[in-house]
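Shown here: the complex without one of its protein chains, the others still in place.
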Amino acid sequence: MTLVRVTTRYTLTQMNRSEPLDIKVNVREAKGDSSVVDLSGEIDVYTSPKLKDAIGNLIDRGVYNLVINLEKVRYIDSTGLGVLIGGLKRVREHGGSVNLVCTNPQIKKIFDITGLVMIFGIFDNEDAALRALV
Amino acid sequence: MTLVRVTTRYTLTQMNRSEPLDIKVNVREAKGDSSVVDLSGEIDVYTSPKLKDAIGNLIDRGVYNLVINLEKVRYIDSTGLGVLIGGLKRVREHGGSVNLVCTNPQIKKIFDITGLVMIFGIFDNEDAALRALV
Amino acid sequence: MNAPAHRAAEDVVELRIPAKAEWVSIARLAVSAVASRLQFSIEEIEDVKLAVAEALVHAIARGGDRIDVICESVPDGLRIRVRNFGLPTPEPVNEPTADEAAAGNLGIFLIRALMDSVEHEPRGAGEADLVMFKRSPS
Partner (left out) sequence: MNAPAHRAAEDVVELRIPAKAEWVSIARLAVSAVASRLQFSIEEIEDVKLAVAEALVHAIARGGDRIDVICESVPDGLRIRVRNFGLPTPEPVNEPTADEAAAGNLGIFLIRALMDSVEHEPRGAGEADLVMFKRSPS
């Protein structure tokens, strides 16, 4: 039972290249007291601890408004989703929020079928995600 | 014992993407009575029969001067090399020749270590390969 | 491994990896390649890839020392068996954090959502299979 059908076509090359078998995490300060976390690569059971640390550090430093840019993420599994959910819970305790930038149809589909689309703000571009933070 | 060391760096993404797990073969007529065979993808034990057929058909039709463009080939194994060698032998019986266009350092390395660089003309671009045919 | 003798070898690709997070990406690649060979669409390949990866994540969380991923092309689709070896017996009652439990449940939910059927087959001590099926592209 495939609940959501992705109709956009993307190439096998895009989805199937195996490298980097890692994620890159880059944090930038944005307007107000928010930060943008740029991710690229694959967020899986092996790489998600790195993301968890990066988000945890930001929150420890008092940054509670986050945009997490998933545009260059090719793959995310439940451990990656768990890290995002955990981060959202923590910033909400401080009145903050997490907006995601996501354009990859396969990754959008995962947020759709898991219902996470209802707890995260999901946007097509960073500007929209930042504007919606406040 | 690695006999030839490739120093050019290319990205893991370039080398490791798995698709197409196939080759595309495209034949174009060129000046004089020569033809250019454009290949892309992976020439391996599974796909090389397709290349063998394409080259065989050309030779059967009396085309004995060939440029085989390997610029978009990411991988070649001994069966692919065998097909190229077999083609060269056949056209030579008719006074023809086969020139290759090859820029991928890993593939060049294979022609180097096997010594095939001495029996094929190998060129950086199609013009040079065509000019050298005659 | 040790597939029954009646099973045609030509239809089976098996991968055995240590039950560790760093090897999951290799299983994803191999399973994607098998599904691609069997003419599944890009979206279906992504579904199978994620479902199998979630089964591995689940298996790794349960402990155990190695995992077999057995991909079988059957007439109506692709059957993938994820077999755990060396599970601790009796299975320890570990207390996952709330976040870990949420992620684990998401994983199992995703497997069920992305595949056409999922069955859990307990085996002898320390072993368990999760058998998933994706219908052939029509």
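To keep things simple, chains are lettered A, B and C as they appear, and every chain counts its residues starting from 1.
Just so it is clear, a residue touches a chain if its C-beta (ideal position, glycine included) is under 8 Å from a C-beta of that chain, and two chains touch if they have at least 3 such contacts.
What you see is a predicted model, and the numbers here were worked out from it, not measured in a lab.
In the full complex, chain B contacts the hidden chain through residues 1-3, 5-6, 9-12, 15-16, 18, 21, 42, 44-46, 75, 77-79, 81-82, 85-86, 89, 106, 110, 113-114. Those residues of chain C that touch the chain absent from the view are 1-2, 9-20, 22-23, 25-26, 29-30, 33-34, 37, 65-66, 86.
The rule we apply is simple: only the chains that are shown with their structure count from here on.
As a whole-number value, the distance joining the C-alpha centres of chain A and chain B reads 43 Å.
Between the CA-based centres of chain A and chain C the separation comes to 25 Å, rounded to the whole angstrom.
Chain B and chain C have CA centres that are 40 Å apart. In chain C, the residues that touch at least two other chains are 29, 32-33, 36. Those residues of chain A in touch with two or more other chains are numbered 11-12, 16, 18.
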